[in-house]
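Omission of a single protein chain aside, the complex is shown with its protein chains in their original locations.
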Amino acid sequence: MAEPLLSLDDLAVHFKIGNALGGGIKTLKAVDGVTLDVKPGECLGLVGESGCGKSTLALAIMGLLPPTRGTIGVDGQEISGSKAPDRMRMARTVQMVFQDPYASLNPRQTVRRTLADPLRLHGVRDKAEVEARVMDMMAKVGLRPEQADRYPHEFSGGQRQRIGIARALILKPKLVLCDEPVSALDVSIRAQIINLLLELKDELGLAYIMISHDLGVVEHVSDRVAVMYLGRIVEQGGWQEIFENPRHPYTRALIAAIPDPFHRAAISAKAKARGEIASALNPPPGCHFHPRCPLKADICVSQDPVLAAVAEGHRAACHFRDRVS
Amino acid sequence: MSTAIKLPRLRLKGGTSLWIGGGLVATAVMAAVLAPWIALTDPVMDANLMNAEIPPGLEYPFGTDAQGRDIYSRIVYGARISLSVGIISQICNSLIGVTLGLTAGYWGGWWDDLVSGLTNLMLAIPSLVFALAIMAILGPGLVSLVIALGLTSWSYSCRIARAQVLSLKSQGYVQAARILGYGDLRIMFTQVLPNILGPLIVIATLGMGGAILSEAALSFLGLGIRPPFPSWGSMLSEARDQITTAPWLSVFPGLAIFFTVLGLNLLGDGLRDILDPQSTTRRA
Partner (left out) sequence: MTGPLLKVDNLRISLAGDGATYSAVENVSFEIGRGEAFGLVGESGCGKSITALAVMGLLRRPLSLGGGRIVLDGKEIQDASAAEMRRLRGKRIAMIFQEPMTALNPLSPVGKQIAEMFVLHEGMGWNEAMDRAEDALRQVRVPSPERRIKDYPHQLSGGMRQRVMIAIALACGPDLLVADEPTTALDVTVQAEIIDLMAELCAAKGTAILMISHDLGLVANMCKRVAVMYAGRIVESQAAEAIFATPSHPYTRGLVDSLPRLGERSKRGRQRLREISGVVPSIAAYPAGCRFNPRCPSVTEVCREVVPEATPLPAEGLVRCHHHG
């Protein structure tokens, strides 16, 4: 079996909220004990509701937030709370595509500079080579050569996202984190970007972590899927298992909630979650999902369910993982 | 009635204030640059007590002073000193303020606390008082004047730079630069600084006006440029005693200061409207 490109071990990122004077300091457990692997060339879909910690997890992997606990292993390099990453080496291994194509490009830099500067920074001295790689990357993401000297404001949202993808790929990373890469784009543009990401994956042998709340997109692109709820992974497995045989009640609720005109009432109303998402500041005891869970029992309140296998490569964190089907 | 409606709209476009301000400042700069050619006499050496205190007229357009020197020529040469003091001290202030503000905003932590504390301290004490203290230590003269003014009003650009960095820090492109392996200083100077130059230029322009006023005040108090060298402040200082008998001695340097400072302020305002369009609402 291939060595994992990325392996998270019990990763936690906590934030201190408030100040000592007014009301005291509270701990917000944005990510709380996540264990995950991503293999080379694989696409891991990461889904979960707003505020469940997906972006925080991504930033920690990128080395932009120090982990409170646990370790991140990236291509043989280890990051932990006490050990900061070698940023230059990290940069050539992991890159990121951001959600907002408007805020993620420097308004004062042309496309050429946005792409060429990182190359020079990473030691590509030969002018002709820099130019060739910039042009090659622009062509790969579907931008025309004459657009190289334009500024971001001259591009549409979809084109900007192409520039953002080009910037992420220019250093030839092995893993690319895509944090909601299409949700800020016009609906009719999204397919272009999803297709592009998939083409580049095949062409360059990239691994992705695809963060999205659009389950249709996640099913389409992922090889494996991890479902997060309030800072923890509640279910993880191959895309087909997750979508066809979800074992965690939250995953089922998520799938049931998708307004899909082709599958009206495909999953019974019983699967639907009731009530509001709890706040990450004071999550409910035991299973975080219990206030909304249709299968809740006493044990769910008193005891944390562990993420355990239900089948080969398919794990769920629910006391009744074997009964849900 | 129609002008009442039109004027603010022009101002919003940076039109009037930019042009009037730019014109006034350009005049002062031209005077400074072309001084040797447009001055009628030497501003220091051509003293002639025979010509003392001649009122403005054909031969001496702005009159002469107690030593018989041509005031027009002294004002033209004085522009060199006043503007240099304004420009150089503002460059110092901007360098200090921007460096501190950028690093404080970007790094945060104890460094930010320290810089913010220092900034607040500087804002609490009028910068002129600070400058006075420094001048008292260094003694009068052009160099110490520039040092005094260049060290004492960086708090504005520091505050602006810090606030802007804080809002830009979480922008995708700054994060992307970190992910690409850019060092902190490189990020500050290539990603952040170019995007906050607008407001900083505005602050520096406005600050230049302040520095020229401070120069005048310090020189007036005898701490700045010392006679016989012509700075607008020292000319005012010299004219103190003749304010009733020979008012032109103080009126013309006063007008020079007034129009230059006004010009810089209008220019700053106009630039703000162009460079930082959001501020028009904030200012109201």
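Every chain is named by a letter (A and B) in the order it is written, and numbering of its residues begins at 1.
The rule we apply is simple: a contact is a pair of C-beta atoms (placed from the backbone, for glycine too) under 8 Å apart; a residue touches a chain by one contact, two chains touch by 3 or more.
What you see is a predicted model, and the numbers here were worked out from it, not measured in a lab.
Although it is not drawn, the missing chain touches A when the whole complex is taken into account.
Of the listed residues A:78, A:244 or A:304, the one in contact with the hidden chain in the full complex is A:244. Screening A:9, A:49 or A:86 for touch with the missing chain picks out A:49.
In the complete complex, the residue from A:18, A:81, A:145 or A:216 that touches the missing chain is A:216.
Of A:146, A:276 or A:312, it is A:276 that touches the chain left out of the display.
For subunit A, the residues touching the absent chain in the complete assembly are 49-50, 156-159, 186-192, 194-195, 198, 213, 215-217, 219-220, 239-240, 243-244, 253-264, 272-277, 279, 292.
Everything below uses one rule, namely that only the chains that are shown with their structure count from here on.
Inter-chain centre distance (subunit A to subunit B, centres taken as mean C-alpha positions): 50 Å. Residues of subunit B touching subunit A in their complex: 171-173, 175-182, 186, 190-191, 194-195.
If you check the complex, the residues on subunit A that touch subunit B are 59, 62-64, 87-88, 90-92, 94-96, 98-100, 103-108, 117-118, 121-122, 164, 167-168, 171.
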